[in-house]
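Sharing a structure with you now.
With one protein chain removed, the remaining protein chains of the complex are shown where they sit.
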Amino acid sequence: MIKVGIMGASGYTGLELVRYLVGHPAVSIGFATSESNAGRCLSEVHPAVPPLPLVAMDSAPLVEVDVVFLCLPHAASAQKAAESLSKGVRVVDLSADFRLKDAAVYQEWYGLEHPVPHLLGEAVYGLVEFARPQLCEARLVANPGCYPTSILLGLQPLLAADAAVGTIIADSKSGVSGAGRTPKLHTHFVEVVDNFSPYSIGRSHRHLPEIEQQMRCWNQDSPQLIFSPHLLPVPRGILSTIYVPLNNGWNEVRLYELYQEKYEAERFVKVLEPGKLPSLAHVNYTNKCVMGLTVAGGTAVITSAIDNLGKGAAGQAMQNMNVMFGVEETTGLRRN
Amino acid sequence: MIKVGIMGASGYTGLELVRYLVGHPAVSIGFATSESNAGRCLSEVHPAVPPLPLVAMDSAPLVEVDVVFLCLPHAASAQKAAESLSKGVRVVDLSADFRLKDAAVYQEWYGLEHPVPHLLGEAVYGLVEFARPQLCEARLVANPGCYPTSILLGLQPLLAADAAVGTIIADSKSGVSGAGRTPKLHTHFVEVVDNFSPYSIGRSHRHLPEIEQQMRCWNQDSPQLIFSPHLLPVPRGILSTIYVPLNNGWNEVRLYELYQEKYEAERFVKVLEPGKLPSLAHVNYTNKCVMGLTVAGGTAVITSAIDNLGKGAAGQAMQNMNVMFGVEETTGLRRN
Amino acid sequence: MIKVGIMGASGYTGLELVRYLVGHPAVSIGFATSESNAGRCLSEVHPAVPPLPLVAMDSAPLVEVDVVFLCLPHAASAQKAAESLSKGVRVVDLSADFRLKDAAVYQEWYGLEHPVPHLLGEAVYGLVEFARPQLCEARLVANPGCYPTSILLGLQPLLAADAAVGTIIADSKSGVSGAGRTPKLHTHFVEVVDNFSPYSIGRSHRHLPEIEQQMRCWNQDSPQLIFSPHLLPVPRGILSTIYVPLNNGWNEVRLYELYQEKYEAERFVKVLEPGKLPSLAHVNYTNKCVMGLTVAGGTAVITSAIDNLGKGAAGQAMQNMNVMFGVEETTGLRRN
Partner (left out) sequence: MIKVGIMGASGYTGLELVRYLVGHPAVSIGFATSESNAGRCLSEVHPAVPPLPLVAMDSAPLVEVDVVFLCLPHAASAQKAAESLSKGVRVVDLSADFRLKDAAVYQEWYGLEHPVPHLLGEAVYGLVEFARPQLCEARLVANPGCYPTSILLGLQPLLAADAAVGTIIADSKSGVSGAGRTPKLHTHFVEVVDNFSPYSIGRSHRHLPEIEQQMRCWNQDSPQLIFSPHLLPVPRGILSTIYVPLNNGWNEVRLYELYQEKYEAERFVKVLEPGKLPSLAHVNYTNKCVMGLTVAGGTAVITSAIDNLGKGAAGQAMQNMNVMFGVEETTGLRRN
């Protein structure tokens, strides 16, 4: 049995992670923390989860677990990661703290000095499909952001094939759970319902440097990205429509072959046949990424859908754990 | 021209009231207040309203207006009402402060001493259809609550006809704007969407004493009320399904005649023919109350729909103003 | 392994049933039928289900399965049930065809002669919590309606305790999947969203005789029922608010004891402590019924929530199967 702890269990990511973990046959939950709800039971916080006792972070029995999942705000996460590693506990961090390799870039985008920059080098960027070798031995895994997961899985084959010849555009649409559970005016039901809003478009969203860093890992000469997030009036799900100007000779059939070759052995990435397009209904409540491929006017239009709480957060975190601990990768992840 | 002020313009009720008032040909807006947004423009607070400058309550030029609409929290409202009246400004209060006639009952349900109990006697309960004679001269009007408006218009004919013979049940369902614009967990999009929740059911909601007080005005021996509010995943609208045990001899045709006689001259109350039922689509964005009448098993089932922000708040407030100032009652209220 | 067939797999009930059945460790699916989609794959019909081949009803290998689930329109269902039984295949019928014991009542409410009235006597009404002894040997199980399940589980303890002294009112609200997958104007997104509509209220909905028949099984002198369904703008979930006039001596604590005694051993019925109320979020995507108990003005207000596709249809159908085949009752039903 893998003994796990969850820090920050009462947010949407934490709640979803608990739901995944309780369905995992080889996991036992050692503790779950929530500062605002310590002493209560998780099912009092949300009716659709098991009645797990919640403790304050400081009284969590860290040493008793094999791995801790951090669903904490950035900066707070980095500190808990360092503490956990020092006690021999492996870490899957669902915050942004270990995704950027360069502490200066972190400071530029997150507005504060990185608390533990010496750990940045060791952190594995846990986009599982492209990180398995490093994950086996990893002590510290940076679980990718939700938008980056949807976009990077869609871009990798084209970048690796050196097929992109100009500015790439990712027009992404996300459900509201991605904005967190703390009540804000922009997540108020009356403001969101019947509405649809772009925000932080262009090159201003914090996920941009994370995505471009990974793009350059796959292709040093990768074109720049323009990334436009939008808020959808749905509780969960991300769909990214990605535009990639292609060099010569591509059509939908050849594109499909490229993607199939890359992904056909993957259990959580599904490439639809030419002419078919994904939707949130393909992926919600699953750990899957489903993609459609269109070519028009010399441009690839990749449509990529994930559940932001599944493959975009809690599902991928548990998938990372499975690989880290040598458990069959799909264990506990086959919902539906 | 009637010169009006609005206190508390940036909540849902205030925003809707502004929309109504700017469409009124005989109204000019003297000021609009918002403590949290003073110095900004109303259209910065919400994109679907005119660019009205917002001032702090204390700097609002009260003496320059003929009437002030109070969209403030209870207790705060009562104090501003007293101040306005002392300066010769008439008041339409959209809070609960002047709806209950008895200061002790107010204290019991609202948990604090009434700030200005001497004004309770003079306040007119502005359910317009049953308050016109008093409204003409009224200095202070208590605009009815949203749930009470939907229930009382549905009950009045039966109570006046002395037809109810046992406990009356009002099972009401309301859109989320009724819960206010301040972000709370229970109004977070992700908590509300796909969900439906009862709350304060039985005899525990603050609107209960308001409704029963008015029921007894129409029939001293009125049966008690059981009132069950529920939160609907819609932005606006209330539908109340009201069960009234009947004495002998009633059927749908006779019930329809009773209601038609009472309401056929009313411009904002529509009684549907037997067999037809109202829905929120009948009333949203209007000042109308639409009702359906069903009789089954010796019980009248009255279905009564309003827009909680229209006839349930801002619409009725402006309707009250029209009567108070001798303007044709429907002026500015004919949307759609 | 239990070998099962599903007739009518491409409607909402059928799709949900397939999702449940593929997660059942002791079930293998022999066939799934769909007249309009025969020859296609179920995942082409809906993206969130497994790629099961669909066949026409007439070419389904009935004799190869142990049990068949009928998700067919009424009348069609009765005929397929008779055919299946004649071939030695047990039947769980999710239509209304075998719920009413009296063929004349069936004809009155469904407008046609019952196709196989001789089977009515043998059919077991599969409200599992109250039917286990009969289910073990049952050849033919009538899976209860969704509204009836939510209401009957809420009423049984009070009826059995002879506590109800007057007309019972069930004010029920259902998600749109209860109206079926065939496109109709009243299920068009634009007509449903932001809306809320009563329909067939009073004593006119087809589920009324089904509910009253069962009420009288538990208490010959049961009061009559008034039943008011409403359409909620949500995809799934039913919440019934049930009003029962009580004889003397009841309060919330005593009521809670009564319900706890009845249900505490049940795995799929949860009674909330006094003061707590259920919502759709408690039950959606589960096979659970969650109830709240309130007493006010001499009346019990029972709030009862289920997922109309779970405990209200497919979940309960599989629960019935588990009992019929001697499998542990919760097998495959523990989602979340």
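To keep things simple, chains are lettered A, B and C as they appear, and every chain counts its residues starting from 1.
Keep this in mind: a contact is a pair of C-beta atoms (placed from the backbone, for glycine too) under 8 Å apart; a residue touches a chain by one contact, two chains touch by 3 or more.
Everything numeric in this text was worked out from a predicted model, so none of it was measured.
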Residue in contact with the excluded chain [from C:Ser177, C:Gln214 or C:Ser304]: C:Ser177
Residue in contact with the excluded chain [from B:Ser77, B:Ser172, B:Asn284 or B:Thr299]: B:Asn284
Per the touch definition above, residue among A:Leu232, A:Val271 or A:Val327 touching the missing chain: A:Leu232
Interface residues of subunit B (partner: the chain not displayed): 19, 22-23, 46-50, 193-194, 278-279, 281-282, 284-286, 290, 335-336
Hidden partner chain, residues of subunit A it touches: 166-167, 169, 171, 173, 191, 193-199, 201-204, 224-226, 228, 230, 232-237, 239, 241, 243, 245, 277-281, 284, 292, 294-299, 301, 303
Contact footprint on subunit C, counting only the chain that is left out: 12, 176-177, 181, 183-185, 187-194, 233-236
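FYI, only the chains that are shown with their structure count from here on.
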Innermost chain by mean C-alpha position: C
Same-site or different-site touching of subunit B by its copy subunit C, using the half cut: same
Geometric centre distance via CA averages, subunit C-subunit B, whole Å: 39
Contacts with two or more other chains, residues of subunit C listed in rising order: 193-194, 278-279, 281, 284
